[in-house]
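Every protein chain of the complex appears in place save one, which is left out.
Chain IDs A and B follow the sequence of writing; residue 1 opens each chain.
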Amino acid sequence: MKMLIYFRDLMSDKRFSFGFTVIIILTVLALISVMSPYSPVRWNVVPEEKPPSLKYLMGTTSLGQDLFWIVCFSIKNSLIFALTTAFLSRVLAIVAGMISGFEGGIVDRSIMILSDSLISLPRVPVLILVGAIFREGLNLYILALVMASLSWAWDARVIRSQILSLRERDFTLTAILSGSKSLSVVFKEYFPHILPIVFASTLNNMLWAIGIETTLSILGLTNPLIPTLGTTLHWALSYQALFLGVWWWVFFPVTVLILLFISVYLLSVSISEYLDPRMRIQRIGQAR
Amino acid sequence: MMSVEVLRTENLKSYYILDIFGKKKVIKAVEDVSISIKENEIYGIAGESGCGKSTLLKAMFAAVEPPQRIIGGKVIYRDNGKEYDVYHISEEERKKFRWHFISYVPQGSMSVLNPVMKIKEIFKDFIETHTKGKTKEEIYEIAESHIRDLGLPSGILDAYPHQLSGGMRQRITIALATVLSPKVVIADEPTTALDVVTQRGVIQLLKDIQALKRNTIIIVTHDMGVHANMADRIAIMYAGRIIEEASTEEIFENPLHPYTRYLIYSIPKFGDKKKRESAPGAPPSLSNPPSGCSFHPRCPFAFEKCREEVPPLKEYKVGHKVACWRVEEGENATA
Partner (left out) sequence: MVKYFLTRFLQFLIVVFLSVTLVFIIVRMMPSDPVEKTIAQITSTGTFLDPSDVEKMIKSLREMYGLEGSILSQYFQTWRRLITLNFGPSLSFFPTPVSSIIKESVFWTVGLLGVVILVSWTIGNILGVIAGYYSKKLPTAMKLLDLIFMIIRPIPYYILAFIFLVLFSYLIPAFPSQGAYSVGMMPGFNLSFIIDVLKHATLPALSMILLQTTMWFQSMKIISTGVTNEDFVIYAKYGGISNHKIIFRYVFRNALLPQVTSLSLSLGRIFGGALITEIVFSYPGLGGTLYSAIMSSDYNLIIGIVLFSIVAVSLGTLVLDFIYPLFDPRIRYS
């Protein structure tokens, strides 16, 4: 019921409703990929290089694939990849942030040193190195794990400081005095405060994950047989699609990518504004 | 003593109009306020937090920013024998009154000094805006002599705000507001968040300025002790309305409104161990005020009429106004 009210509030923000609609459409495309008549890894299943038509909505590629279905598979894989990365990274962030906040002392300090280092570490060279070392061996799950372990640091910090400030408040003491076990305190009392922080940053992490995956894939540094929006572009570029006039092979994946980025970003902007009470007051001041 | 009026409000109404995710909310912070403030007096406005005091001040200072709005009524400034209806002149003209005619010491004024500028640069920005064709040296000279007049160390002009104590920052802010000798100084809770000793210093500073410049000070605070110490006349505000107004002596000796009594009896007295009695219940919501007299839900003397009709602010004695049906009834009974 409460969720419904939040959702209705958010939908009154044009940015949110646009992002949400686009994401729903993309998710539907990802879901219908199971209905694809062709396997995404098989070549020469349809005539080559046909421009978009009613039969082939997004045309066909030089490899003899129906681009529409490839794009559906790609959206599914890109979304799964982004969610996996974000999930792993949030788990790491919550664990690290909570341990840091509760344990304090030397444990806290080492985790904070580690996260400081990760925050200022230039991640792109490291990820390119990972791609260059593993090449085709780099499947999406390994990449997700690597990316998650590079991106938890900032949230861990935020969670830690949130816990430190919550610990100052009364309810922890009351809960401990009333004899409840510390773990259940953690889940009952702290999670409601931590989840909103985590939720807003999840979307940003997903954006980053799709961006990096696409980049590495276009460069040919991931397994090119897994259809993602990046690997699709990789094939298109290595087959000189633009020179040969097969523009749709580049146009549709790029358009879908941009729509995906913009919509996830708009969702994240509007949700984090909604969660930040100061920004909400701003909105109140602005409305009218 | 008949003295000249310097500022008055006529049936002033100022609301906050909010739009929270499509739901409109109106907060009636100032409702039908008519007060007249004289030259060379210290006028106190008292009331609990959230009664509309600060909103009234902003409306009088003509610094209304959304979501606050002026819904009705007038604010009149009287400068050099001429009257100006401040909401019927342009923003540019309104700005000309600031600092020369009317000045403002805001609430929480610890943070009104730009943290990345030296005090003298801040003074320079304010003075420069309101004076024409002065060199930097002349401007610094104005600031310095003013600071010296107020008995503050002139060395602080070279400091950054964070290098000064809270009390000193508060005094600097008062100095900044009065640097061009305005006729009216509005001070919003100038002593809140200060320790007792610093409070005394700040009150003394305001009194000194008033003695020195012979101007008008409008001071708003919930602290009746400060009013007792400073004000010549006091207005009591409740739920956006003025409910009683009289000279300080009269208010403290002969309070007519039940709410005023609660306010006065809530001042702790030295050596008095009796528990202070404050008004029962909570202040009313300004977005949904009670019908009739807005104090009736908390008033021990409320009767039928109080729930139905808003009592008018009426003068019962010379210089003593009150808005209360019980007083009205009593008056009628004796008459």
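The working rule: a residue touches a chain if its C-beta (ideal position, glycine included) is under 8 Å from a C-beta of that chain, and two chains touch if they have at least 3 such contacts.
All values reported here derive from a predicted model rather than from experimental measurement.
Undergrad: One chain isn't shown here. Among A:Met11, A:Leu114 or A:Leu145, which residue touches it?
TA: Among A:Met11, A:Leu114 or A:Leu145, only A:Leu114 touches the chain that is not shown.
Undergrad: Which residue from B:Pro115, B:Gly133, B:Gly155 or B:Pro300 sits in contact with the chain not drawn here?
TA: B:Pro115
Undergrad: Of the residues listed, A:Ile226, A:Leu257 or A:Ile271, which one is in contact with the missing chain?
TA: A:Leu257
Undergrad: Looking at the full complex, which residue from A:Val126, A:Leu195, A:Leu225 or A:Leu244 touches the chain that isn't shown here?
TA: A:Val126
Undergrad: Determine and list the chain B residues touching the chain excluded from the picture.
TA: 61, 63, 65-66, 95-96, 98-99, 104, 106, 108-109, 111-117, 125-126, 129-130, 160, 162-163
Undergrad: Considering the whole complex rather than only what is displayed, give the residues of chain A touching the chain that is not shown.
TA: So the residues of chain A touching the unseen chain are 15, 113-114, 116-117, 119-126, 128-134, 137, 207, 210-212, 214-215, 218-219, 221, 242, 250, 254, 257-258, 261-262, 264-266, 269, 278-279, 282, 285-286.
By definition in this document, only the chains that are shown with their structure count from here on.
Undergrad: If you average the Cα atoms of chain A and of chain B to get two centres, how far apart are those centres in Å?
TA: 53
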